[in-house]
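If you scroll down you'll find the structure; I have some questions about it.
Apart from one protein chain that is not included, each protein chain of the complex appears where it belongs.
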Amino acid sequence: MTAPTQKLINDGNAAVDEMLAGILAAHPEHLWRPEHAPRAVVARQGPRKGKVALVIGGGSGHEPTFLGFVGKGLADAAAIGNVFASPPPQPAVDAALAANGGAGVLFMYGNYAGDVMNFDMASEMLEMEGVEARTVLTTDDVASHPDRAKRRGVAGNVFIFKAAGAAADRMLPLDEVERIARHANARTFTMGVALSSCSLPQTRRPSFDLPAGEMEIGMGIHGEAGVRRGPLRPADEVVDEIMDLLLAEMAAPPGARVALLVNSLGATPLMELYIMNARIVQRLQQARLSVHRTLVGPYCTSLDMAGASITLMHLDDELAGLLDHPCDCAMFRQG
Amino acid sequence: MTAPTQKLINDGNAAVDEMLAGILAAHPEHLWRPEHAPRAVVARQGPRKGKVALVIGGGSGHEPTFLGFVGKGLADAAAIGNVFASPPPQPAVDAALAANGGAGVLFMYGNYAGDVMNFDMASEMLEMEGVEARTVLTTDDVASHPDRAKRRGVAGNVFIFKAAGAAADRMLPLDEVERIARHANARTFTMGVALSSCSLPQTRRPSFDLPAGEMEIGMGIHGEAGVRRGPLRPADEVVDEIMDLLLAEMAAPPGARVALLVNSLGATPLMELYIMNARIVQRLQQARLSVHRTLVGPYCTSLDMAGASITLMHLDDELAGLLDHPCDCAMFRQG
Amino acid sequence: MDLTTDDLVEMFRKLSVRMATERDHLCRLDGFAGDGDHGIAMEQGMQAAHLAVTGTEGSLQDLFNAAAKGFLNAVGASSGPLYATALLRAGKAAGPRQTMPRDDLRQVIAAMRDGIVHRGKAEPGMKTMLDAWHPAAEAALAGASPDAIVTAAQEGADATRDMVAAMGRSERLGERSLGHADPGAVSAVMIVEEICGTMRAEA
Partner (left out) sequence: MDLTTDDLVEMFRKLSVRMATERDHLCRLDGFAGDGDHGIAMEQGMQAAHLAVTGTEGSLQDLFNAAAKGFLNAVGASSGPLYATALLRAGKAAGPRQTMPRDDLRQVIAAMRDGIVHRGKAEPGMKTMLDAWHPAAEAALAGASPDAIVTAAQEGADATRDMVAAMGRSERLGERSLGHADPGAVSAVMIVEEICGTMRAEA
């Protein structure tokens, strides 16, 4: 019996609620929580009459995803699940009703069996309340399935939510916001590499085993198995393997513009992400692609997993403008 | 012979220069590098005629400290050292000359033997160029020495640099900026806890050993030994031990305002930092202290070390105003 | 002796204890192909379901409905909606009665299977909990003995070892999901066991 993994937590079952208390205490100017809705957080600024309510959500353990992206110009509210578990329908309903501005609700979240079932139940419940709710699933994880519609949603969420949130902040109607959200998702491609297993607060054991000296290309943000396991290679080789696949998937013509996210899965520090970026930009230059915007850091994590992911969003003028739109969230600000 | 630590890097000796290339590629609108000065980065906005030039710097491996805090409203330039090694005098001179607005240069950096020797040599070299350079050392690490003047500078840098940078951005004269910098440092208190060792890119071995199940309270951001080693305790107990010491050191009267930073040492994710924050705010409320501003995340890291630090800055109206001053850096934006 | 609401409360108590005991085992199983949390979901879900039924006055259906709501709100995830729907269907099968013949638990098992199919849209062979629930339901409806129903569920769960996941978090693992039983199918066997134990408990 090995020692439990090293975590600064209390009771593992209380981790999510304690984290939420800490977040609400740290960011009162950005976030509030409706009464009797312990797992819903709403933006102080943002939700308003006549505006489409963008409601995101999913399991915990991916911070700053999801609730860090709740704020003016981005998401209006988020539903918070247990660690790696979709929230039940009620928090999604609570979040939607608190953010509802009478112009409809758009649910956006990663494409996982659990999330789909729970948010669909939430949509049915909202319908009974006379609130129209639509859904756009994110499916940017190139490694998770050959068929785009069956792919999981991972770090690309940041760009996809950002585009939809900007559209909603511009007071576009639900049809338009939904169209833009689907468009943004269709043009976003992510692939990750894991260097260690994460461990759940409740078990404090590695969720899977990845021996030292090994890496797994394409692993999901919950430890779902990836496309290839092998010896850990130098950063440039790892980047090349991922970029080869991403560039082939994206199939953007020379001269195209992209948005780039170099994301930490949790335990990998900035130095390594920027070392990766040095190689990424070389590859993009070789492909004659220009980078309109770069984000580097922990944007979509997998608890304490070591590793990183690269996201490319193939921009057009519409998406570029939406990414440039200002936003002010507790954990993500721009413009 | 155990496997090298899991890192996404290439040649360990090239890590800092590759990281810098990745940073400059990611943040061209924020940072530039003078010709023939490979280890100096300068803010695109910020440095201007008649303004005191705030130049910070130190060893690499603490990202986003230091160069992530170079930008309008904060530092004008930074000198970049090897991993955990003070930069030599030349990059400090290059950074100072590039940022110089004719109103004098203020060097700010953590109090370490190596940094003091190198930056003092840089000051002498600048003097020969007819540029006045003064120095304010940060000494916020409560655990590092009983005598404040001999303490090391750690995560509190963020608040201390921020206050001085805001003062300089308001075009205050060198005397004033220096006074404010000393004042800010004197009122800032940090203490950390390590849950694992970091490892250097060149060695890829743990720099020291901290067995699983153990923690070290007060460890420095380079792995310098702390004040107490013992079994890892629940987050609330760890926070209480640190807060007891910080509150005693700060000795702020009931009703006082503080700025709070809950910092990751690198591998510890946001969830754990926010769980800590839930307890921290309870302790502050008990002490009848109010939190004017909270920062949570990786602000001053120690490569891939797991652990966290808590920083309290005892505010007065002057410091509160300076912390509220807007800044726009590659890795830190506000207002 | 007929099944009373107290018997039902006792059944959920046993389920809650059982899932707590098996938590880490189920998490490990989920780690091979999924996200390693199935044991936590089942522990929290059954604990909440037991808490809910103990706090509920009313018919057997009222208790099943309370269990469904409790399970769902505590868990979310995939298991939440699946077992919430299963328990609602179980309540319908039990109906607004204070007691029912224990043999009617056969309809309860079948109704749970139907609820899981309705919610999850999976089919047998996709390496899900359905691969345990479906044979169990068929055996229950065919009048098999409680032991035979459990055996059917167990054999169904064992068969998932040779299946490639085609649903849920663990979809598209190829080899890695092969060789390991589906965690949801394994926990399903435990639930079927407890229900059949209750069915058996004549007198």
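Every chain is named by a letter (A, B and C) in the order it is written, and numbering of its residues begins at 1.
Here is the rule we use: contacts are C-beta pairs under 8 Å (C-beta built on N, C-alpha and C of every residue); 3 or more make two chains touch, one makes a residue touch a chain.
Just so it is clear, the model here is predicted, and its values are computed rather than measured.
Enquirer: Of the chains that are displayed, which are in contact with the missing one across the whole complex?
Expert: The chain that is not shown touches these displayed chains: B.
Enquirer: Can you work out which residue in B:Gly153, B:Gly192 or B:Gly223 touches the chain that's missing from view?
Expert: B:Gly223
Enquirer: Touching the left-out chain: which of B:Ser144, B:Thr190, B:Asn277 or B:Thr294?
Expert: Counting the whole complex, the residue in contact with the absent chain is B:Ser144.
Enquirer: Which of B:Asn82, B:Thr139, B:Asn277 or B:Thr294 sits in contact with the chain that's absent?
Expert: Residue touching the absent chain, from the options given: B:Asn82.
Enquirer: Please give every residue of chain B in contact with the chain that is not shown.
Expert: 13, 59, 81-90, 112-114, 117-118, 121, 144-146, 150, 200, 202-203, 205, 207-208, 220, 222-225
Keep in mind that, in the parts below, only the chains that are shown with their structure count from here on.
Enquirer: For this assembly, give the contact graph shape among line, ring, star, complete and other.
Expert: Contact map by chain: line.
Enquirer: Taking each chain's centre as the mean of its CA atoms, how far is chain B from chain C in angstrom?
Expert: Chain B and chain C have C-alpha centres separated by 53 Å.
Enquirer: Go ahead and note the Å separation of the Cα centroids belonging to chain A and chain B.
Expert: Between these chains, centre-to-centre, one finds 29 Å.
Enquirer: In whole angstrom, what separates the CA-based centres of chain A and chain C?
Expert: Centres of chain A and chain C (C-alpha means) sit 31 Å apart.
Enquirer: On chain C, where are the residues touching two or more other chains?
Expert: none
Enquirer: Touching two or more other chains, which residues of chain A qualify?
Expert: Where chain A is concerned, no single residue meets two or more other chains.
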